[in-house]
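Note that one protein chain of the assembly has been removed; the remaining protein chains are unaltered in position.
Presenting chain A:
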Amino acid sequence: MSDVHSWEAEYSGATSHAASGPSMPPARAPASRQNDQPMPDVRINEQKEPPPEETPLEKLTRHWMNERHAPDILPAQDRLLSSLLDHIRRQSDTIQLLRGDPSSSEEDHIRIMLAQTEVERVKFIVRSYVRTRLFKIENYARYIIANEVVQRRITAAERDYASRHAHLIDRHFYSSVLQSLPESQAGLDDVPSFIMPPMITEPETTRAVFAHARKDTIARTPEGKTVDLAQGSLTLLSFAAVADLVASGDVELV
């Protein structure tokens, strides 16, 4: 019985939070740390209003898609990610508790099953998001450790991973090939001659992306042209033109 109680408690905690204000400002009240997922059941009624409040899961889904489509690595969303991971953990704990309750009814079984399904779905998105970032870090490891601007976009753990990965690759190249080459040709970062591509993989930031404008905004292409992006419009253009807008959330990649 007490297990069922904890679920109800979490729920009522969430609703009281949601009921505290229909506008639901993204206030960083310390109290919200306990219940950092205000359940926006308001959303159902307000769906027709222009930008409905994004739930944390919707935010992560957006960042996941941005990350998948962007050629360069995007700013880390560690706070969002850890709050969602916390929520997954709490939800899984509740499920475990309810599972162990022999007195649960058929209704409870269905709730457990649905909650479990959702946890798996969210886990999939989290995993895919993290893996996409890992892939980029592995791919651009040397570029990242040489570039401070990029380092500011990633978390400390990711920086650490990038430098370890770069060193491993360096050691491998050295022991398998580079040590038998003349010293002048044993470096990886020499300036490429005009016909050879550089040996350090760099993100191809001019690659075209499909940008969906979440609000009216203006993009600047690398050639200096400005492109008006009306809310809801969809444009195919160079990633470099919208990189800042993607970071600020005005544009999402689809």
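FYI, a residue touches a chain if its C-beta (ideal position, glycine included) is under 8 Å from a C-beta of that chain, and two chains touch if they have at least 3 such contacts; residues count from 1.
FYI, contacts and distances are computed from a predicted model.
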Exercise. What is the protein name, per UniProt, of the chain that does not appear here: "DNA replication complex GINS protein PSF2", "Tetratricopeptide repeat protein 7B isoform X1", "Ubiquitin-conjugating enzyme/RWD-like protein" or "tRNA (guanine-N(7)-)-methyltransferase"?
Worked result: "DNA replication complex GINS protein PSF2"
Exercise. Which listed residue (A:199, A:218 or A:254) would be found touching the missing chain in the intact complex?
Worked result: A:254
For this session: Determine which one of A:82, A:96, A:117 or A:175 touches the chain that has been left out.
Result: A:117
Problem set entry | Residues from chain A at the interface with the omitted partner, ascending | 7, 10-11, 14-15, 18, 37, 39-41, 43-44, 47, 55, 57-58, 61, 65, 68-69, 84, 87-88, 91, 106-107, 110-111, 113-115, 117-119, 121-122, 124-125, 128, 131-132, 134-135, 138, 204, 206-210, 221, 223, 225, 227, 232-238, 241, 254
